[in-house]
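With one protein chain withheld, the remaining protein chains of the complex are depicted in position.
Right after this comes subunit A.
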Amino acid sequence: MGDDFPPMRSVKRWLVTTNHKDVGMLYLSTALFFLVFGGVMALLFRAHLWQSGGAGLLTDSTYNQAVTSHGLLMVFWFLSPFAAGFANYFVPLQIGAKDLAFPRLNALSYWFYLFSGVLLMISFFIGGTFEGGWTMYAPLNVPAYTPFEATAGGTATILALMMFTLSITFGTINFLTTIHRQRAEGLGLWNMPLFTWSWLLTAWMMLFAFAALLAALLLLAIDRVMLTQYFGAGEGSSLLWAHIFWFFGHPEVYIVFFPALGIMFETFQTFTGRRLVGRKWVIIAMVLVTVQSFLVWMHHMFLTTINLEIKTLFMATTIGISLPFDLMVFALIYTMIKGRVRFTTPFLFSLGALVLFILGGITGVFLGAVVLDYEFRGTYWVVAHFHYVMVSGVTALIAGLYYWWPKITGKMYDETLGKLNFAVYFVGFNLLYFPMFLAWETPRRVFHFAEGMTMYHQMATVGAFVFGASFLIMFYTLGKSLVSGPDAPDNPWEFSRTAEWTIPSPPPLENWDGRPSYATGRLEFVEEKHTATDGGTGINTIEESNAVLDAHEHEEEHADHASIWPLGIGFGTFVMFLGISGLGPYVARFANAQGANVDGFGDPNIVYPILAVTGLGLLLYFLWQFGMEEFQAPKMEVAERWPFEGVDNGKFGIWVFLASDVVVFGAALGAFIFMRLHTGWADWTIVPPAAWPGLLNTYVLLTSSFTVILALVMAERGNKKGLLATLTATLMLGFTFMGVKAWEYNAKFAEGDYWFTGLEYSIYYVTTGLHGLHVLLGLLVAGFMIYKIILYDAYLDDHRPVEYFGLYWHFVDIVWVFLFPLFYLM
């Protein structure tokens, strides 16, 4: 299949590709599109802010929409995916891998990203996009407080973000597996290039932080579509939302900034010709930040009603997290002092990023103090501070674009134009954001300001357009390079030492000519004969580690790079989510027929249910095809995998996925405990009709955990009948579980207790329903496996998929072990 892989100029190539470099380019160009989109939104409201009270460009509602979507677009659809583009392209190259561990999953994560963006754009045209700010604070985010014509659009925004979150999770699993398991021989963690280090830590943060966001969005989407009451007014919902959102939201700051930091480290090393000063300590500092990033979230809530002791504690952790950053900043400055600086375009951008980051960082320290926050919060001080930090990240990412552009395209750009770009960029940036510090008293979320501030706001608006123009220069520079730039050498930067510069620009499809290895302490390419399919004589016997290769594995030398099904799955999910966004009115009608009193919804529109069902059908079909496809991911027989030598790629991926799922369930259970404590633990209504169905289901699930272990034993023995019997038993036990669940729900419905009846009911139905959904997914997988065993004798030679399924199934059982006492007994 590798042979008929379409060429670069064919459209088909870009629809089917799973190659990490192609996906990287797709990510980069899509992210740049969303940068322009989010930027135009910003120009719109900056122009509107020309005078206090607005220049008449936007209405109250459209202003809110523009501000909200600007935030969402830049934080989610531009910053992280742009960094993900570089990571896709260069992390495998830097660690000496042929591709990511799961190439199809990589393509899937891109398509989820693209289609989530499309869904967001559609939301503007179905009544208006979400307009409650990018933080989506409760309870403004529920339909009761949304104009009814805008509920579908608002829900589409939430679902788009959910889809984006899924995309991130797929990518995360992939990168963690790749970096931990596919490093070239001899490349220990300490010696890993710093961009890869920064991305590794970013991925770990994303894994847990985005899982919390996924949980929050899931609950919110269910609130908006199914009319549950997590975030309805009153019962502590605003604090609940703020906790879950900021538990994601603060690590997100570092998620966005770390890749930029990694690029700064790389470019500083290259253009000063020095190893980064304090390299080991920089890595340790980054690890510290990664851990600590999950312990500072409440500083976003200093002005809510949490108590002073907790505020003080979070003040301390917040000031504490600035210390590792001080170390990194000093390391960068000292590297410049000890090295010989060459002021190329990428270095200028990186240096600019450092200057801006220092300004942004220092202005942030003020905000870390509780008492100062009373003065600063909700003002342009905050706006200026986080734009200095975030857009300094953008500056470093642009540095990365100029740094790696010759490698990606094989063309050089005009250095003078690049420097001009930097000059305009830097002037525009400061003209845009610095006046915001001067006009800091301006309240953040309205277009009114004191007359005396007009000059600063007009300066900022002019700056915004200058800043925007710098991107036009960038596009011109890069476009010109693409059309008529001179060819780039393998390594145009002289002192860059990471592995991507040792191969041609642009790199060939298979990346390496020979196997990269650091076994001797420096990068070398070990000769391997590629035509070994005739009998396995091509193994280089000098390399001792090559002994692990056996002839069987060597036959699968050629790797696939194409699959159309990820695109299909993305499209199916997109259609389904678009459909779901307009189902609210139907549920409202149903609820009203059951005696609930729901308003705030318009008339139902038949298009939405049709879309939802069509999308689900497409999704299932494409998932099926995806599962049936024979796909050979590029293999890495010899690799540095410490400390995960004993865990194969698939198992590692499953473990990582389960870790993120723990956070999803943790957030859902946390929401339950939070709300129950708020209501008063003893005042809570116990919803299930009796404890025995829960107990029965506990026995059923634990038994099924046992049968799934037996299935693994049978697969290891190669016993087809035994494998079929045990898997079928597992499937049947799963059905029994679902049957008991259905009976239980039915008994409640018969009493007139639905998920919209009250908070306790919402939480009961949603939490057990979320678990039920996991069981259902497990059943689908089990059914699919049984089908493959019957038809293709699958898993008898390779029992690993049975083991992976077993891990997932045990996890689902363990979750139930927590749900049962919490919901049925306490």
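Here is the rule we use: contacts are C-beta pairs under 8 Å (C-beta built on N, C-alpha and C of every residue); 3 or more make two chains touch, one makes a residue touch a chain; residues count from 1.
We take it that contacts and distances are computed from a predicted model.
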Per UniProt record, missing subunit out of "DNA-directed RNA polymerase subunit Rpo1C", "[Fe-S]-binding protein", "Aldehyde:ferredoxin oxidoreductase" or "Cytochrome C oxidase subunit II" is "Cytochrome C oxidase subunit II"
Contacting the left-out chain: of A:R13, A:K635, A:H678 or A:H810, that is A:H678
Across A:M8, A:L308 or A:I337, the one contacting the chain not displayed is A:L308
Per the whole complex, from A:Y145, A:F294 or A:W684 the residue touching the absent chain is A:Y145
Filtering A:F124, A:F434 or A:F495 for touch with the omitted chain leaves A:F495
Of A:S29, A:N191 or A:Q594, the residue that touches the missing chain is A:N191
Logged for subunit A, residues touching the omitted partner chain are 60-61, 63-64, 68, 131-133, 137-140, 145, 147, 190-191, 193, 233-239, 269, 273-276, 279-280, 301, 303-308, 311-312, 315-316, 319-320, 323, 369-371, 374-379, 440-441, 443-448, 450, 495, 497-498, 518, 521-523, 678
